[in-house]
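First the structure, in the form of structure tokens, and then the observations on it.
Removed from the display is one protein chain of the complex; every other protein chain stays in position.
Our next item is chain A:
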Amino acid sequence: MAERIIELRDISKSYGQVYALGGVNLSVDRGEVVGLIGDNGAGKSTLIKILSGVVKPTSGEILVRGKPVTGWSPARSREAGIETVFQDRALAVQQTIVRNIFMGRELTGWLGWLKVNKEIQEASRLMREIGFTSKVFTPHSIVGQLSGGERQGVAIARAIYKKAELIVLDEPTTALSLTETAKVFHFVRQVRASGRSILFIGHNIHHVFDIADRFVVLDRGKVALTAGRSEVKSAEDLINFMEDVAHPGGLPGLHEANDAGRAAR
């Protein structure tokens, strides 16, 4: 069995009285592409923020390569080889591509002076690695001049730098046009080809089905399904399953739902 890069055990998170996550287990093995699917509000983003150390879980355990960790933080997560591409891309749009790729881990030499040439070489190499090349843009280009898909490319290039073993992509194609989405998938495929693990979060099931080896369906803060590629025949299978989970016993009619809503009020 492949080495387990990260394992989240029985993770719960509550904001006051509201439970975002209630005892979620999730693990990613080396070289594996896991698709995390779920409706809006299912807790996907919260889970990702816990994984990347931005949010602290209310309870639960995080294991990196089988060992429990303490003091989990964004910096620790990166040290452990986990790179997260956040939904809002977390780019500084007035800065150059180079500055964004090396944000928070500038290549420095004597007394903290930047190794400017080395950074440019490395940035070029990373961008070439994910197939993000253009005659128009260079590592000196300002990120604000790039299109949505290209910005996502910068975020992914930043993620694959150095020893990153697991790339977490939080809805990388949200709010992108079809051609821009295609570009992003091209980048993701290149990352996959490099043998890194990927945790791909999305609510477009077709996209996730296309790329993942294993699917985890999250529903209202709980794991509703974990299935390998061989167990799921088509994207439609997954969609049907999710509809079943969301509305047991068939999809209620619009009127019924409205009545129920009124009654609850």
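Just so we're on the same page, contacts are C-beta pairs under 8 Å (C-beta built on N, C-alpha and C of every residue); 3 or more make two chains touch, one makes a residue touch a chain; residues count from 1.
As a working rule, contacts and distances are computed from a predicted model.
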{"item": "Absent chain [UniProt protein name; select from \"TldD/PmbA family protein\", \"Monosaccharide-transporting ATPase\", \"Branched-chain amino acid transport system permease protein\" or \"NADH dehydrogenase subunit L\"]", "value": "\"Monosaccharide-transporting ATPase\""}
{"item": "Contact with the hidden chain (one of A:I120, A:L169, A:V216 or A:V232)", "value": "A:I120"}
{"item": "From A:I5, A:V34 or A:L91, residue that would touch the chain that is not displayed", "value": "A:L91"}
{"item": "Absent-chain contact - pick from A:K13, A:R99, A:R196 or A:R214", "value": "A:R99"}
{"item": "Where the missing chain touches chain A, by residue", "value": "52, 54, 74-75, 78, 84, 86, 88, 90-95, 99, 102-106, 108, 112-114, 116, 120, 124, 127-128, 131, 133-135, 138-145, 178-179, 181-183, 185-186, 206-207, 210-211"}
